[in-house]
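Every protein chain except one is present and positioned as in the full complex.
Up next, chain A:
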Amino acid sequence: MPQIITEQNLRNLIDLLVKEAKLVVGPKLSGSVVLYEPLAAGSDLTLDALPRRSSKELFFPICEDILSYKRENGAMKVTDVDRSKFPETVLIGAPPCDAGSPAILDAVMSWDYNDEFYLERRRKSTIVGIACTKGDDACFCRAVGLAPDAEGGSDLFLTPLKDGSYACKAVTDKGQALVAAHQNLFADGAGTEPVPFVDQAVEKLDLVKIKKWLEEHFEDPLWEKIADICVGCGACAFICPACHCFDINDEGSTDDGVRRKHWDACGFAKFTNHASGHNPRDVQNKRYRNRIMHKFKYYDDKFGKTLCTGCGRCIRACPVGIDIAEILETINGKED
């Protein structure tokens, strides 16, 4: 049975979830930009712009402590983080390019060893995705196999309707449970027409063909042509819903401190630098090549998934105008 929820009830739902002591995170105007931030009330939810950074930080924070150490009676005591204290969380209002990213990242977070920080947050989270009607000309989710109305990754999926309400579909048991626990906010019925999606400039890409080209062109003039201008600022990685590399550093003294895991970027010059001074990726175009290779070849080789949701954030943010969608189209259009 299809269900709908009015905009007011969606905001009421947030109020209720906050009262239930859940951490509710959604797009919120923060200063002059929209970010995924904790919502104090339903009125905080802003659904008219794609948040500047992706929602991956809900599961994989920009920076988090992974242990603390303290010298006690001559011995060094190491304390793990109590992950059972991570809050029950509802992510609300994430478009498919964000809602879909944890489903991609689950693979790398649980392949050889489990990343208990990420996985505990995943277990405790419910994702309420929303069909995207706000796309702009940097969007290319269709090109990488997603779509503005793709439900993948969402537990509950909302589709904006012309009358301002939302059609609801429980995609998973978690989504079903969320609806069941707040049944009075949802009404049966199919509702009015959905709001139309924005057309995307980039057509669907042949990802198999692109991967094959990458396999055969590790050395190619293309890399210098497109990536010698890269300034290595790392913005593309930091705002990406799928980039997941990180660094680990200690902060504190020899007697007392914490070890922190924090985002890193393969575009940074020192990302692969050895203490000896040797750097396997010694020039910028090799670093940018790694970004493309990782997203469209290596991750697929390893986990059978593309490490990109087509959100277009890296295109919007790049200070020198590198356009990943254009690069993919170029490769897609190559004869050999």
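Throughout what follows, contacts are C-beta pairs under 8 Å (C-beta built on N, C-alpha and C of every residue); 3 or more make two chains touch, one makes a residue touch a chain; residues count from 1.
Definition applied: contacts and distances are computed from a predicted model.
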Name under which UniProt lists the unshown chain, selected from "Electron transfer flavoprotein subunit beta", "Insulinase family protein", "FAD/NAD(P)-binding protein" or "NADP oxidoreductase": "FAD/NAD(P)-binding protein"
Which residue of A:136, A:203, A:228 or A:250 touches the chain not shown here: A:250
Touching the absent chain when the full complex is considered, from A:63, A:76, A:181 or A:231: A:76
Contact residue for the chain not shown (choose from A:116, A:149 or A:326): A:116
Interface with the undisplayed chain - residues on chain A: 66-67, 69, 71, 74-76, 78, 80, 108-109, 111-116, 218-219, 244-250, 252-255, 257, 259, 261, 264, 266, 271-276, 278, 280-281, 286, 290, 293-294, 297-298, 301-302
